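One protein chain is absent from this view; the other protein chains keep their places.
First chain written, first letter: the chains are A and B, and each begins at residue 1.
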Amino acid sequence: MEVPILKQGEYLIASIQSALTDADLLQLRDVLVEHVGRYRSRGVIVDVTALDVMDSFATRTLRDIAHMIRLRGAETVIVGIQPEVAFSMVQLGLTLEEVVTRLDFEEGIAYLNSKKAGSSTKLGSAIPRRTK
Amino acid sequence: MAAASSFASAEATLIATAISELARNIVLYAKTGEIILKIVENANRHGIKIVAGDDGPGIADLEQAMQLGYSTSGSLGLGLPGVKRLMDEFEIVSAPGKGTRVTVLKWRT
Partner (left out) sequence: MDPIDAQSAVPEATLELLRALVSHLRENRTQLREEWARRITEAQLLTAMSKEEIFAEATSIYDNYVDVLETGSVEALLAYARNLSERIIPRGVQTNEVVGIVLLLRDVLARSLFKKYQADFALLNRVLDAYEPAANRIAVTVSVGFVQERERVIREQQEAIRELSTPVLPVRERLLILPIIGVIDPLRARQLTEQLLRGIRLNRAKVVVMDITGVPTIDTKVANHLVQTVEAARLLGATVIVTGLSSEIAQTLVNIGVDLGKMNTVGDLQGGIEEAERLLGYKVVPMIESIEQQIIQQKA
C-alpha cells in the first residue's frame, strides 16, 4: 500500500496507514527524499501510529529516511511509535540513533516549529512558556 | 495467534517482530522456507513455539552469525541475536548446504 504524503506549508507529512511491505518502505523513502527537494520542505513528519510491528528493515529504512533528509537540508521526526513496538525495537537492538522521535503528530509539529523558530532548547519549545 | 493464546499485547508484539525477522532471514538467504507456529503447554505454563526452516545455503559459522553486528547480506546484522533477545528460548541448527532451522519459544507470563 502506498503511503499518502501531504504537503502542509513547509512540512511534508507521511502518515502510514497500515503494515507496509519492504517495497512500500523503499518507495516511501525515495518519494520523501525526492519531495523534500522539490517542495523545498524544511521538515518531514513520518507517522507510524498504525504500525504494530517494526522489524529491523522497517527501522533501518526509517533511519535512512531521516539521515538522507538531513543531508538534503531538512529535519525528520518519527511520531507515534507504540509503547509495545518501542520496547520490542530496543530488545532487537534497534534504537533509531540520531533520529528525532516524538509521542504523536502534535508533538512532532511542535518540534519542527521550535526548530524553525531557531530555539535550541533541548526539548524544543513545545511547552508554553510564561511570558514576563 | 499470539493474542488468541492470551499473550499480553507487549509480548504479542515481541513475537510478531521475531517472526518477521525470521521470515526476513529466510527470504534473504534461502528464498523459500516455512514457518510453523505451535502452542506448547507443560505442567505449569504455556507458550508459543516458532520453527523457521529452510533448505537454503545454511550457515558455516554459527558462532559468528550469532554475534551482534554480523551480517553477510549488508543488513544491520541484528537478525539472529536480536531474535534471541526477543524470545525466551532459542535454538539453531545449520550447516553449509543443509539449510537452516531456527526454533524459538516464548512463554506466557
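Note that in this section a residue touches a chain if its C-beta (ideal position, glycine included) is under 8 Å from a C-beta of that chain, and two chains touch if they have at least 3 such contacts.
Computed from a predicted structure; not experimentally measured.
Enquirer: Of A:Ile13, A:Val53, A:Ala66 or A:Ile81, which one is in contact with the hidden chain?
Expert: Considering the complete complex, A:Ile81 is the one touching the chain left out.
Enquirer: Would you mind spotting which of A:Leu6, A:Ala50, A:Leu71 or A:Leu103 touches the chain that isn't drawn?
Expert: A:Leu103
Enquirer: For subunit A, which positions touch the chain that isn't shown here?
Expert: 79, 81, 83-84, 86-87, 89-91, 95-96, 101-104, 107, 121-123, 125-127, 129
By our rule, only the chains that are shown with their structure count from here on.
Enquirer: Which stretch or stretches of subunit B touch subunit A in the complex?
Expert: Spelled out, the residues of subunit B in touch with subunit A are 9-10, 12-14, 16-17, 20-21, 24, 68, 75-76, 78-79, 81-83, 85-86.
Enquirer: Looking at the complex, which residues from subunit A come into contact with subunit B?
Expert: Those residues of subunit A that touch subunit B are 52-57, 60, 82-85, 87-89, 91-94.
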